[in-house]
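Report on the structure given below.
For this view, one protein chain was removed and the others were kept in their places.
Order of writing sets the chain letters: A, B and C. Residues in each chain are counted from 1.
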Amino acid sequence: MRDIGIGLIGSGYIGKTHAIAYAAHNAVFGGPARPVCRALAEIDQQKADQEATSLGFKRGTGNWRDLLDADDIDVIAIATPNALHKEMAIAAIQAGKHVYIEKPLALDATEAEAIINAYEAQTTNTNPLVHMLGYNYLCNPMISVAKTMIDSGELGEIVHFRGRHNEDYMASPDVPFSWRCSRTAAGTGALGDMGSHIIGMAMHLAGPASSLSGDTTTVIQRRKDHTGTMRTVENDDQAQALVRFESGAMGILETSRIALGKKQGLAFEIVGTKGSIEFDQERMNELRLYEANAPIGRAGFKTLLVDSSCPDFGAFCPAPGHGLGYNDLKIIEVNRLMKAIVAGAPVPVDLYQARDIERIIDTWITSAEQRTWLNLD
Amino acid sequence: MRDIGIGLIGSGYIGKTHAIAYAAHNAVFGGPARPVCRALAEIDQQKADQEATSLGFKRGTGNWRDLLDADDIDVIAIATPNALHKEMAIAAIQAGKHVYIEKPLALDATEAEAIINAYEAQTTNTNPLVHMLGYNYLCNPMISVAKTMIDSGELGEIVHFRGRHNEDYMASPDVPFSWRCSRTAAGTGALGDMGSHIIGMAMHLAGPASSLSGDTTTVIQRRKDHTGTMRTVENDDQAQALVRFESGAMGILETSRIALGKKQGLAFEIVGTKGSIEFDQERMNELRLYEANAPIGRAGFKTLLVDSSCPDFGAFCPAPGHGLGYNDLKIIEVNRLMKAIVAGAPVPVDLYQARDIERIIDTWITSAEQRTWLNLD
Amino acid sequence: MRDIGIGLIGSGYIGKTHAIAYAAHNAVFGGPARPVCRALAEIDQQKADQEATSLGFKRGTGNWRDLLDADDIDVIAIATPNALHKEMAIAAIQAGKHVYIEKPLALDATEAEAIINAYEAQTTNTNPLVHMLGYNYLCNPMISVAKTMIDSGELGEIVHFRGRHNEDYMASPDVPFSWRCSRTAAGTGALGDMGSHIIGMAMHLAGPASSLSGDTTTVIQRRKDHTGTMRTVENDDQAQALVRFESGAMGILETSRIALGKKQGLAFEIVGTKGSIEFDQERMNELRLYEANAPIGRAGFKTLLVDSSCPDFGAFCPAPGHGLGYNDLKIIEVNRLMKAIVAGAPVPVDLYQARDIERIIDTWITSAEQRTWLNLD
Partner (left out) sequence: MRDIGIGLIGSGYIGKTHAIAYAAHNAVFGGPARPVCRALAEIDQQKADQEATSLGFKRGTGNWRDLLDADDIDVIAIATPNALHKEMAIAAIQAGKHVYIEKPLALDATEAEAIINAYEAQTTNTNPLVHMLGYNYLCNPMISVAKTMIDSGELGEIVHFRGRHNEDYMASPDVPFSWRCSRTAAGTGALGDMGSHIIGMAMHLAGPASSLSGDTTTVIQRRKDHTGTMRTVENDDQAQALVRFESGAMGILETSRIALGKKQGLAFEIVGTKGSIEFDQERMNELRLYEANAPIGRAGFKTLLVDSSCPDFGAFCPAPGHGLGYNDLKIIEVNRLMKAIVAGAPVPVDLYQARDIERIIDTWITSAEQRTWLNLD
């Protein structure tokens, strides 16, 4: 089996998720290729060495550019703060590496376009570069089931999509000012961090949006930074938008980082003309289904539990209801990457789709400023 | 105990709910006054007599104007299709009767103003007329608890209100064209029928709105009427709006009459800076509460079941969790009416608040046409 | 329509539920007879008069035996502490009245037999007496649906019944010693009060039991009475039993009055060879159904909401999901009584079935003492 050398930049929260997924991938899927953890880049050599040992990488480096020239690195995985993505992604692409970039792709659509330009200049038919974004929630087998229900017509015509990704990690005014609160470091707030997830989910399931009317607010307007200095928060705590999809369906999208009680609150409800579905990532192994054609007195929302009829699940466990966890979604995503590299299979979200998500975010903010609906091109 | 003579116009779905509530009121509350079912008006004498017998009214009449002159009638209750409200309400007020009008108050805010004008011309300090709208969901003890949590500051500052009232009674394309589909008979569609409920709930809990951006669609654009003729549906199947409240809080309001699977789908989630609450009328005896100040590891949404600490509940049953039903909300509403008549107590929704709901609906539709935010005066 | 004169003994918790149900019955069901609240008996004339006024009875009496001779009383409804049932029921029957007795029928099966003996001595083919017990949970439309599913074979052969009725009204050691703690006044503890409900439910749905192995405990063994004297609790706080039904199905029955968090905790799960159902009275308008024959990937527990396809529901409201409350079950039960009186229709639980419930309770206690299985005759 072919080994795929991984160079990972960043060993924080999501970097560790990468490491776990690379390690577990082959015991779960048994192929079609083996990700091999070759190098981990961190902010300095000492931290890099320490994390490489802990997370199972062969070597560490304090300079991420070392990965560009390394012959044993096939994929550069970027798990760093948002503002660094553009430079790293372009450099990786220009070095001829496949890229696996954590969402959001960039600070805005302009940056996203620059990455795409670099990609288009570098990739060739004979030597195509794989480009995959880390939108791991899309890899959930229950989401695959939802997509099948929609694409097959089982739910009829989709007429409404209501989605939100709300959490409460910044609900306390005592949470300090961090890079997430800075427009230059993070771009948007809840909108880029979690809004990108629910936008991606909406596009995945309900298709492209044609217009929107957005709104945003910053509720906790000042926070102390780690030095104790009070600073102005520069981006949104809450954002919401009315959406029209190209299909004509209506939608509502919402995100918040101050929604007390929500911990992994990516949830949606989709209404079709033949059925409805409901999903909540906090119960990620369940999908609720209402079938309009049920017999009289026997119609109701049905809670489907994940089982081996759902894509990807059987690789983890043959037993129904023996659910997956958050980290397992990353294992599936890594499997998508392996299939893309060795077999040219499509990925859940590529640079173009990620760019479209950035465009929606940009338009959302402009719409909120102009207090009007805007079309998406 | 004082008897309050009731004259009810309309014996359909909601008219029957009135009849049950009047009958049960005194066994439940024991006062402060006794509603006495004196006369029932229906479309003709025969139906009126039949329904009067069935629903426990002393007499029937095929002419609702008979109620205006009847000395034994103190309250005229209007439970007829929307387009009839204005004429009936004005006539009742001008006859010096208290009015108890089912929602929505009227077809639009202009009609609502006309009713208010009639009221203001008629009522006097010495002989004040009571005017109450039938927004029975607001009478739920769990809603009273929610309001107490908000008004007392228990939830902190409210920063978000997400509400919907979705049902699926017109989801099937085989549901025939009826007065509900006609702009002249019903005014708006889902928006007036159920949207008025969620708007009323939002105002009750989160206070007045200052601006909104609305959207509406008619998904099933043609339906057969009872003669088999295909007719064009003239009002909305789905409607949604972004809202800003005067408090600065953001909100989302939504309604649908084609949301497959929802049967009594009035639900909301409110985020405050100290806690969050969630409610779903399909589980109307529950309120979910998240308290930000819970100890580490002991925070989570808590399901409160109705008990005698909740307003009004103890009159029904002393035992906690021995829940109320939909009809019980009407009994509480009738009790509010009795208290207003004998003691001048405030009602949940009066003509002015009902007019404000109509204004929001009107603005919602205009906003949808203009594709822009609009301020509410 | 025929008037049925009601004489009610007892105006406490359940007595008030009776009063509400009599008052509301005709507006809901419109027939086949009209219960008329003629007399209310209480412990003295003053309380009787006061409660008669409050609950809508024409007169009050401090002597329940006054009801026996009253020509305008057709039904004597007994809503008093358990130890009084036998004497009152026998006297009512001997006076030729129909009886409507709150559960449990008596302190034990011996008392129950005495009541049956009186009944058999009094009733005649030409003048049959109606005898109905107040097991109102059985009147829930969702329970009727469950019974239909079982009786029709929709669930296949029933192989397991797990039921409990747990509440927490005596969970606090500060709840005082009351008649409920006394063997002479209440008989058993949780077992008679709530265990009788879950036994009745099991018999209603899974049929007669053939043998059982029981257990009981008194957890809080001493409580202060209202004078502050510490007294020994004489009956069970918790009871549980393994059961075999005549069908061969296995079962588990359980009850507790100290189960913290349960407020109206009558719940069951039934497994058949073609499907399973689950019910919880705290969500009394729902029934969860699992159908074994669902397509692959589309099997799951489905939450049915009450609607007009469910027996009795349509009389309350035509709209699906507009749920019933606890008191509404009593209205349905009163309707059963009316139908039994005017049309000889069967009642949910009669004296014989109530006697069987008492036998199970007696056997349960003996089994617990002997630490062995016992057969039920």
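We adopt the following convention: a residue touches a chain if its C-beta (ideal position, glycine included) is under 8 Å from a C-beta of that chain, and two chains touch if they have at least 3 such contacts.
Predicted, not measured: the structure shown is a model, and the values here were computed from it.
Colleague: For the chain that does not appear here, which of the shown chains does it touch in the whole complex?
Modeller: The undisplayed chain, in the complete complex, is in contact with A, B, C.
Colleague: Looking at the whole complex, which of C:A259, C:L287 or C:L351 touches the chain that is not displayed?
Modeller: C:A259
Colleague: One chain isn't shown here. Among A:C317, A:V342 or A:L374, which residue touches it?
Modeller: A:C317
Colleague: Among C:T17, C:Q240, C:N327 or C:T363, single out the residue that touches the unshown chain.
Modeller: C:Q240
Colleague: Touching the missing chain, which residues of subunit A?
Modeller: Missing-chain contacts on subunit A: residues 1, 13, 16-17, 19-20, 22-24, 26-28, 30-31, 53-56, 169, 262-265, 282-285, 305, 307, 316-328.
Colleague: Contacts of subunit C with the missing chain: which residues?
Modeller: Contacting residues on subunit C, toward the hidden partner: 159-160, 162, 164, 171-173, 213, 215, 217, 219, 238, 240-242, 244, 248, 250, 252, 254, 256, 258-261, 271-276, 290, 292, 299-301, 371-373.
Colleague: Provide the residue numbers of subunit B that touch the chain removed from this figure.
Modeller: Per the touch rule, subunit B residues meeting the hidden chain are 145, 289, 291, 294, 296-305, 307, 309-310.
Definition applied: only the chains that are shown with their structure count from here on.
Colleague: What rotation angle superposes the Cα atoms of subunit A onto subunit B, in degrees to the nearest 5?
Modeller: 180
Colleague: What's the distance between the Cα centroids of subunit A and subunit B, rounded to whole Å?
Modeller: The mean C-alpha positions of subunit A and subunit B differ by 42 Å.
Colleague: Out of subunit A, which residues touch more than one other chain, so two or more?
Modeller: Residues 299-301.
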